[in-house]
Structures are given as C-alpha cells and as structure tokens.
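Yeah, one chain of the complex is gone here, protein chain that is, but the others are all in their spots.
Going by the order they are written in, the chains are A, B and C; count residues from 1 in each one.
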Amino acid sequence: MKTGKDYKESLRKMKPNIYKFGELIKDVTIHPATKRTVAGHAQIFDASFKDEYKDILTTKSSISGKQVSRYLSIITSAQDMIANLHMKRLMFNLTGTCTGGRCAGFNAFNSMWATTFDMDKDLGTVYHKRIHNWLKSAQDRDITISGALTDPKGNRTKSPSNQKDPDLCLHVIEKKDNGIIVRGAKVMICGVAAANEIFIMPGSGYKEVDKDYAISFVIPRDIKNLTIVETRRPSDNRELENGFDIPVDIGGITQAYLLFEDVFIPNERVFMCGEFDYSTKAIMNFIAPYRAAIGGCVAGQGDVMVGAAVLMARANGLSEKVFREKITQMIINNETTFGMGIAAGVLGKKHPSGVWIPDQLLSNINKVHVAKLPYETKRITQDIAGGIAETGCLPSCKDINDPKYGKLLKKYLQANCSGETRAKIARLVEWLTLGAGVPGCMHGGGSPDSAKLVINAKTDINHYIKLAKRLANITEDINIEKNKK
Amino acid sequence: MKTGKDYKESLRKMKPNIYKFGELIKDVTIHPATKRTVAGHAQIFDASFKDEYKDILTTKSSISGKQVSRYLSIITSAQDMIANLHMKRLMFNLTGTCTGGRCAGFNAFNSMWATTFDMDKDLGTVYHKRIHNWLKSAQDRDITISGALTDPKGNRTKSPSNQKDPDLCLHVIEKKDNGIIVRGAKVMICGVAAANEIFIMPGSGYKEVDKDYAISFVIPRDIKNLTIVETRRPSDNRELENGFDIPVDIGGITQAYLLFEDVFIPNERVFMCGEFDYSTKAIMNFIAPYRAAIGGCVAGQGDVMVGAAVLMARANGLSEKVFREKITQMIINNETTFGMGIAAGVLGKKHPSGVWIPDQLLSNINKVHVAKLPYETKRITQDIAGGIAETGCLPSCKDINDPKYGKLLKKYLQANCSGETRAKIARLVEWLTLGAGVPGCMHGGGSPDSAKLVINAKTDINHYIKLAKRLANITEDINIEKNKK
Amino acid sequence: MKTGKDYKESLRKMKPNIYKFGELIKDVTIHPATKRTVAGHAQIFDASFKDEYKDILTTKSSISGKQVSRYLSIITSAQDMIANLHMKRLMFNLTGTCTGGRCAGFNAFNSMWATTFDMDKDLGTVYHKRIHNWLKSAQDRDITISGALTDPKGNRTKSPSNQKDPDLCLHVIEKKDNGIIVRGAKVMICGVAAANEIFIMPGSGYKEVDKDYAISFVIPRDIKNLTIVETRRPSDNRELENGFDIPVDIGGITQAYLLFEDVFIPNERVFMCGEFDYSTKAIMNFIAPYRAAIGGCVAGQGDVMVGAAVLMARANGLSEKVFREKITQMIINNETTFGMGIAAGVLGKKHPSGVWIPDQLLSNINKVHVAKLPYETKRITQDIAGGIAETGCLPSCKDINDPKYGKLLKKYLQANCSGETRAKIARLVEWLTLGAGVPGCMHGGGSPDSAKLVINAKTDINHYIKLAKRLANITEDINIEKNKK
Partner (left out) sequence: MKTGKDYKESLRKMKPNIYKFGELIKDVTIHPATKRTVAGHAQIFDASFKDEYKDILTTKSSISGKQVSRYLSIITSAQDMIANLHMKRLMFNLTGTCTGGRCAGFNAFNSMWATTFDMDKDLGTVYHKRIHNWLKSAQDRDITISGALTDPKGNRTKSPSNQKDPDLCLHVIEKKDNGIIVRGAKVMICGVAAANEIFIMPGSGYKEVDKDYAISFVIPRDIKNLTIVETRRPSDNRELENGFDIPVDIGGITQAYLLFEDVFIPNERVFMCGEFDYSTKAIMNFIAPYRAAIGGCVAGQGDVMVGAAVLMARANGLSEKVFREKITQMIINNETTFGMGIAAGVLGKKHPSGVWIPDQLLSNINKVHVAKLPYETKRITQDIAGGIAETGCLPSCKDINDPKYGKLLKKYLQANCSGETRAKIARLVEWLTLGAGVPGCMHGGGSPDSAKLVINAKTDINHYIKLAKRLANITEDINIEKNKK
C-alpha cells in the first residue's frame, strides 16, 4: 500500500488537464488551488499505517484477500458500513473537511458492483466481470478514485433527450468495436484534483428515449479530450496568499466541471451503455450508502466545530461551562447524523452480488438531517465564538503582521492568549462555518427534497391507516374520490 | 408459554390490593380502570403465537435454552437490542400505547443481572446466583414483571438521609436472618395492575450515609403490607362509561403509587442491600437500554398517529397529499427515535456478565429526542386532523346517540364518511395526543435534563480541542483560571 | 355597566336550551359543566370596576360616547387594537383560559360593521343601519355576545350547494316579509353557555350558486328552535366532582354545537342575506383582528405556564435558575405572539366605516406562530414540572384524601411544600397543558394552513424578484412555461 508520498508522486506523473482562473495547473500537489485537498487525501495514506487508524482505514479485500484501503473495498456487511461511517468521521477530524476525491468513487463502484451483477444476470451482459477486473487492478495499484454523478441537466422539468441542447447530460455519441465515444459534462465533481481515476455514474429516471444517456464507466483523470475546470469557493483567493488566513494546510475541498469533448472509453472500462432501466437502480444503490455515511462526515466536522468554539471561548477568557447548553446541542446534532447513519447501515440488506445496501428509508431521512443539523451547529459555533469569528471582523494576516500597525493589532487582539493565536482560532471558525472548509452537505449526493421523495416512496400510508382503524375499531372504508367542486 | 387467557387468569388469582377513587379493585381484568392495560398486555401473549410476530416477541433463553418471552430474556447482543426496539414499536402499534407493565421490569432485571455480577465478583456477595435462580423461575412461570425505580424523593436538592422524613426514599428498616423489612414508597410506577411481580431498583448517587436506601429486590404484586393506589390520567373517568369516548379497548396505560408499610422481603429475592457504591452503576445499566429502546416506543405510537391523521383527513374529504410535507416530518420524527435507538444498541458493549449494554452517549441523546420529537408529531397530528380532533370540539358519545338530538349531531358530523366513524377517528386523535393514550415520554426513564448530564459526562471536550488545534496549527496552551473580577 | 352578579342574573333569566351528556342544563351559572366558564366571563365584569384594569376592559363608545365594555366597542384605531391585545392577555392571566363567549362575537360585529358599510354603499342595502341600532342596544344592555363561524361543512372539497346534504352549511330556507328562516348548524362554538346573544357569520368563498348560505345575523342564545349541545373536553367529567382535580374554579372553556331547526330571524337582526360576494370580505375582516389578538391570548396563558412551572420547580425544591434557559424560551414565545399581534394592529388601516383593520400579512403570520409556539411552551412546562405533572402520575384528590391511605399519599407527595399544595400545582400544570384549560389555538379562528394561504396571497413574489435582479444587474427575463416532460 502507498504512503502519502507515493500517492503524491502518482499524481505528479499525470498529464495536466485542470484549470482555474484561466491557468493550467501543472502540479496539483504544489499549486495553491489544489495542494490542500491533495494534502488531505495524502493523510488517508499515512494514517493507514498508524495502529490507531489501521482498522478503520483498511480492510481485507473480498476479491484478493489482501489488506486494501477501505475506499477500494466492496461493502459487504453492516460492520463494513459502520466502519465506513467511522472512517468518514475520522477523515473529517483529521482534515477538517471533505476528502471527496474518494468517497463518491467508493460509493459509485459499490453501486455498479451490484447493478452490473443484476444486468449480467438479467440481460446476459459482461459488465460485472469487467468491473471485477478493474477493481482488482485498482486495489493492486492502490489508486484514488473520485466519482461523478451530476450532469448539467439544463431545464429541470425536461428529460435529457428533450433539452434544447442534447449535450446537457453526458451521452454516447458513437459506439465502436473496442469502445464508446462520449460527449457532455459532469459538473460540481468533488476532489478530482486529488484523484487518479474518475468513476462515472449515469443519471436516473431515464426512459428508452434517453438510452444513450444511460452510461457508466471509469477513466484516468488525465484522459484525452477531457478538460477539467475547478470552481471557486468562498475566500479561495486566500489560498494564493501566505499566512494563516486559510488556517488549515492539511485539508481542503475542491469541485470541478468535467468537459468531455468526444472522449473515447475502451470497452473494458464501460459498465453500462444503454440499459436505461438500470439507471435508477444504480442511483438508488449509490444513494443508500452515500446518504447513510454522510452522517459520519458532518459529525466529524461538527467535532472540530465543538473544539474550535470551545477554544475561542477560552481564548476570550470564558469557560465552556458558560455555553454548556449550546455545546450539548452541537454534540446531539453530531451524534444524530452519525447514529442515523449507523442505523441505516445496520438495518440494510445484502444484495445477491455481495454488496451490503443500507436501509433506504433511514439513509434518506439522514440526508434530511444532514441538510439541517450542521447548519444549526455552525450557527451555534458562531454564537459561542463571538463577533471576531462570525464574519468579516478580523484584519488580514498581512495586516496583523504589518510593520507599521501590526503590533497594535496584536496588542488589541490579545485576550486570554496571544493576539496571533486568537486570530488563528477565529480564522478556523470562519473557515469551518463560512469559508473554504464548508462542504456541500445540503446538495451533495442529491437534494433534501429528493430524499423526501424516497422517504415517501418507502413508506406505505395504508399500513399506518390499518393500525389506526384496528385500534379504534373502525370498519367503514373511507376513500378519496377525485372530487370536483 | 401462556396465552392471553392464561395470563388474565394468573392476574385474577392474585389478592386485591390496588385502589382507585377510594375503591378496592377486585378484578383488574374487568375493572374499567385497569382492564384496558391488562388487555394491552394480554396482546403480547397472544401475538407471541403468531408467525409474523414470534421472532420479535420471543427468544431462546440464555439460561435454559427454551423459547421464552423476550421480556423475560437477558439482552446479550446488539441483535437482541434491535429486536427489543422492534418489539416495543410493535406493541405500540398493536395497543396504541405503552405496555409498561413489562419493559421497566425487563430493563431492571437486566441491569441487576450485570450489577449483581460485579458485586459478587468485587464483594463476594451471592446476589447474582439469587437473580439467576429467580429469573429461571420467572421464565418457567412466564410471568409479567413491572419495574419500579422512582422514589418520592422529597426535596430534590437533599439526599435521602437528609430529608425531613426518612421514608421519602424506600429503605431497609430492619434486617432479619431470612430477609429484610422495607418502608417507604415507589411512585408513578407503570403497569403494576397488569403485572404478577414488581422488580424494585435502588435510586442513584447514594453515599455511605444513605446505604440503607441502596436496595433492590423483587416481590409479588400482592405481597403483604403493600398498598397500591392508581393515579388518574387525562379523561380517565371516561373509562367508566360505555361508548367510544375512550376509543381503544385493547390497550391502556396506568401508573401507580406503591406504599410499603413494613414489607418483608425474603433473602432469595434481595439483590442489593447496602452496597451504595453500586446504586449508580445499577441505574446506568438500566438507563442505557431503556433510553435506547424508548425510541421504538414513541416511533410505534407515531406510526399510529400518522394513520389517525391521514384517516381524519380522508374523513374530512381531503387527500393526504395536501399534508405531504407534514406527514413526511412525522415519519422523520418516528424513524429518528427508532434509528437512534438502533444505533445506541449496535454501538454498545458486552458486560462480563453477558448483558449487552447499549452506548450511553447515543442512548441518552435519544432520550433528549424522545422528549421533543413526539410532541411535534402530536402537534402535526392535531394540525392535520382539524378542530374536531384538536381539543374539546366533539360532543360526547352519549350525546351523539341521544334520542332527542343525536340524529342531528350525526347528520352534521358526516363528511366523507358517516358521522359516527368521523367521531371515532376524532376521539382516536384526541386519545393519542391529549388523552389516556399519552405515555410519559418526557420523564419516563428519567428527565431529558438528566440525559444531558450523561451526554456531557460521556464526551471529552479536550478531544475536540485537540482536533481543532492540530488543524489550525495552534500550539499555545489556553487555560481558564479561576478569574476574579 | 353590569357587575358579575348582574351578568349571572341575566344568564339565569334565559330559557334553558343547552344540553350535555343527554341532560338539559337548567342554570348555566351553577351547573358544573358550565359554571366555570360563566365564572371566567363574570371576572370581566368585576375587573372592569377595578382601577388597574378599567382602561383595558372598557372604552368610550364611538356610538354613544358612554363608557362601555371594550368587548362591545368598535375597534377604531391602532391604539384600540393594542388595548384589545392587552385585554386578552389580561383575561387569560385572570382565568387561565379563554373567555371565548366574548371575543369571537366582538370580532364578528366589528367585521360586519365594515362589511355592511360596504354592502350598503355598493348595493343600497340597509344592513349597516341595522347593525348600528343593534350594537347601540347591545351596549345599553351590556350583554355578552359569542360569535359563530364554523359550519359543519361536510366534505371539504365540495361547496355547500354541492354536498349530499344541503344543510351541512347554515342556510336560508325561507324569506318572509319580516324576517328569514334558517336551517343547519354552527359547530365548535366557544363560550355559548356564557353568552346572552350569538352573532352568526357566513362562511367564505361562496359563489352565486351558494348565495343562500351567505347569511349573517344575531340571535338571543335561547331563541326558539335552537338546540345547543356542549362538547366534551379532556377530563371534563372531573368538573362533576368535588376537590381540586379541576384546579381552577374561576375560569373555564366550552365549545358547543348549535342546531338550527328552522329558526326565525327578524329582519332587524339580519346583516347579510344572499350577498355572496361579500362573504369572503366578511371573513377577511374577521380574521385580521382575530389572528392578531389571539397572540395576546396565548401569551396570557403562557404567563400562567411560566408561573406554574416555576412554582412546581420550587415545590420540588429546585430554584428556577436551574431552568433559566427554558424559562427564557417560554418568555420569548409569549412575547413573540403578543408582539406580532401588536405589530399587526399597528400596521393596519382604517376602513371607511371607521373600523380599524389590522395588517393581514402580519395577522396571519401570527396565526402560524400561535399554532406552534404555545405547543413548545407547554412541552417546556412539562419538562420543568417533572413526571408528577406531565401526565397520569398523580393520584386523584379523592385518593389523596382517602381515610385509609390518603395520609400516606400526602406524606409521599410532600417535598419543599406540603403534599397537598404540590398536588394542586401538578394539577394546574396538567390543566394548562393537557386538560380542560387548553384552548384550541391550533384551529381556533381557522387553521394555520388557511393562514398560509393568506400569507401567500398577500405577498408579491415579483417584488422580491425585482429587488434581486436589480442588485445583481440581471436583465434577462426568466419565465416558467408550462413544461411537458
């Protein structure tokens, strides 16, 4: 298994195809726009060698029997899902933010592991064999794989084939003997700069007319005819500066737009091509583990917010006891998304392919919590931390070190610690609550509204009605006709 | 194993010692104040024979290897805790309310199973052997065991031995060769009228000076010198009437005051007597499974509320789609307390005695949710149901059937169903949200504030601080001195 | 102006036509089902003579210039609305619950004062003159007037004329020279037992086909062919007992079904008859002051809940400081509904008839708060008060005074006060949060969903869009077509 150093080396060997601010990023491991997310991902590798983290971050391959990164494993049991949640919480603890170049990819190939199994069984395709071979190689190479789901989509009320522009969802434009050619884009893709390969998922809800859009495959990040543009984050220019205004060097998050200008994918890396009936299943297999495990992510960042808030309080001269009720609420929020993820995992079922699929109802309920509770945690963090950390109330690191007036700023920033330490804590709070450390827990992995649709689909109103009627001894049938006024 | 009929027979054979409204209840199975809770408990017995419920309600005894009621089993694994949550949810589904004559007893002997094990090991006592023998017999007899924790306590800021009246917590007043004599009371004890025996737990936090209060034992409900007074519930007089104003016949809840006027307990039924150091441990062993599993209880009642609310909407002529957002919220609330209970169970640990102890942090967080979310669910139920079911807006069953004007009331109560059916549904909603079906999920098993104390005790602020300092590269120590202004 | 004694005398003179539990109530001032609400209303009269309350409860008549009960006045200014809110808060403070026999009537004639003014102006009717004469007489006679809005309605998705039964909304069945004959019912009408007259409002949203349903008039409560059936409330049988299980003697709430079996209304008491276009306006004029002022009501009951919760805490031996955060939240909830009512009043406008109409947007927003915040306040009250007051955990007053075991119960109920006092406080909390003191703040004056419809109707999305476009310098038009998939 690779060290962090080996991992960075593997990134450096790739062909540059990532841009930001109109500039080609030559080396993602040192460019200020990408080096923090790479450093965060590198922590996974190095932590895997530590005794305290080993069992969380690695596991025995169900393919080869060898110890591999958990991010490269098939989730085969409730225990694997529990470990998955611990892993995500740990990585947020260690990086302060998302190591998104791994988890969507991890979910994606697990989803397609199950989906290809079904397709092969139902349709006689050979996709499962292909993904098996690819995953074995991926484990051997110990690579980092990001996952790409979101199409540009265009007008949300229209299907892909009904859009003004046929490219608004990624699609096959040509099938060759040895592979396919695709055109379109995937957008808002997390952690691409830290990845060796990118696993592409189809969208969902496709009908026959949209069958060219039902595609899944995996590519090297630096494949020919793929252009990647990094998005901007709040305060991202600060990454180009020196000093502590971006307070964290060992973690960071990126999102990118992937522009496919007729990219060729060889057959052995294609896992769906036209089987539109399976696109929704693939997505359902994806969201179950994703929306369960994201509860570990936000709990892990919430842990850091508790620490940052208490640290700020102490820096201000106040004991955390003053804020006891608020801190308890933060802890409740953290453990609720974590616990619900555990429960979703535990109440899951094994798919015939061997993949463990968490309970959809609880996973999707957790997604709704994840779109709400961390926002309260952030607000409480700002509440405890005071005006200095809330927003826009602290001079820049450059000003704090200014030869003319920096000394005065430090003098006035001191409280129950030095002015510089207090400023660093304030920047950490800002980074966690308003800055570059903020991951997209609202819409990442789909919107809370889409989760509510699943919740409704997975609950049977008639079951509840029967319980009520039995209890109150009600026998009359009550139907709702389509009334007209 | 007993049938519901056998169970009722066993209750009828006991000596009457339960009073309400100044009257001695001769037969708890037919007296209107107690027959509904007995009917609810009887459902457990009958459902245990049904294929669909068998695995939930019964399990293999870890003592005898025989199939026994789960309520008489030792919880030995995460799977047992999951089954426990399913059992409680099921029983609320089937009775609409609490079958409290079993669950506190179930938790109590599990707690004392572990606590006696520790005492015997540490102190050389023989309590564990005693409880083993008693439980074996209890399984053989297939009895119903309620549990009693709460002492009257008097002034909450004073310890038992410091109260004006020494009896405000239950205590030993004499030790004999063959047993002990106790005086005092246990109050607000659930389901006693439906029980064959009562398992007594000590209070917590006792010091050496309070050692006479550190007692645990089990008694037949009709033991000599024990007087039981049932409390009143909202609208309990309606139970004395005919008709549907108490809409549920097959479930009910009772709470009682147990008055111990120098009751003799033989040694073989005494499991703690003076070992004050173990009283807090006993309580901690009790609350972990209790506060985890109560999430199943309120989810089970919440299921019925979803059904009742939708039924009322349909009776009013409205599709549940109108209330989609609200119903989704009810489902989220239900599954959150259920899921958190599952997670607390799963993340637990095995005690050397063989008892599985759920995770204290998650159990206690669930208690906080249980003291909040069901209240929102009730409010939404009333919101959907409309004024008729909210409070005090429906004539009595007697008036609805009045020979003079009953026909008119029925005429005006009709909507998308008959007036009588609509009235029954409204009564069900009232019963669930304001009436006799309301269990004490706020303070049952301890208050939410006590749960917050455990949450704080189980979380280490310094852990969070370390995470934050590492991330922002902060090395300065920040201590809070005892400042003076 | 009448004293409380005079007021009761006026009720005693009326013909009995109110039933409950199949029994005719001969004297509402002494019958246990009605005497508490009468006592509550009598407090209004007696308090009006006290210096501290005089300015709140009385005002100068805009008709006669004489000092009259505020409940008989026309609301002519923002100051009148503020006084209205203070009055409602005061009456909840003094009675613990709703004096609903006055406020709906007060709102009803104010609404129809404006609506008749418009009808006369637009249509040449003489309704305004009639209501003027009637109100002058009502002020002279210092009568109590309840208001009746809610029709049985039947299937909610059908209009009155489209129901299976034409009587499901109150309607004219015959017009005579000197008056009209009406048939149908009004349901869930508050405080009728405490009223001398009942003011009838039309429903809303009526079209031409429903014009016979567009009626408004005022009747003596004991008018011929009117049968009144009182509904039941939680724990209402306790009112028939002695002792403190209904803890409040000086306040109470009732709701009734009014059954109109061809009741004749003389013309001078008819204020709308067929003018369907004005039915919605009448309702809008009603809900604006009602939904503003109800914020005072729930604040007034919330004040009592703060007191009861703190009293219970102290009885348990605990200082209220332990619950500081919770009490602050209760106060915030109380003052929010009160403050929003004040704001709605202040931002209102004067109608040409002289009536002050509060701001619809803020009034209806307050209705949404009123359907939510008091429920949190109740929950917190139970949280602070502990298990004894939550639900069903206290023996009956009869048992507490039982000759055999009552002494023991009192002994064990004592804490930081006598057992009896502690029991009384617990009953007060139960009465306020689960019992007969609970007014219908969810659906009283219409449902929160109906309030949301008004909120949406009163806000212009395009206004907000324009603000956003101007700021971001966006000029492109973005329209939503009716898309097809």
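The definition used in the following text is that a contact is a pair of C-beta atoms (placed from the backbone, for glycine too) under 8 Å apart; a residue touches a chain by one contact, two chains touch by 3 or more.
Because the structure is predicted, anything quoted here is derived from the model rather than measured.
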Residue of A:S62, A:S161, A:N416 or A:N456 in touch with the missing chain, whole complex considered: A:N416
Touch with the omitted chain, as defined above, among C:M1, C:M14, C:I63 or C:I82: C:I82
Subunit A residues that touch the omitted chain in the full complex: 19-22, 150, 152-158, 164-165, 167-168, 184-185, 187-188, 227, 229-238, 245, 253-255, 257, 259, 261, 316-318, 371-372, 375-376, 379, 382-383, 386-388, 390-396, 398-399, 402, 404-405, 408-409, 411-416, 430, 434-436, 438-440, 442-444, 447-449
Touching residues (missing chain, whole complex) on subunit C: 78, 82, 93, 95-96, 244, 247-251, 303-304, 306-308, 310-311, 314-315, 317-320, 324, 327-328, 331-332, 335-336, 338-340, 342-344, 346-347, 361-362, 365-366, 368-369, 416-418, 421, 424-425, 427-428, 452, 455-456, 459, 461, 463-469, 471-474, 476, 478-480, 483
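FYI, only the chains that are shown with their structure count from here on.
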Residue-number overlap at the subunit A/subunit B interface, same or different (half cut): same
Centre-of-Cα separation between subunit C and subunit A, whole angstrom: 51
Distance from the mean Cα position of subunit B to that of subunit A, given in whole angstrom: 40
Multi-partner residues of subunit A (at least 2 other chains): 483
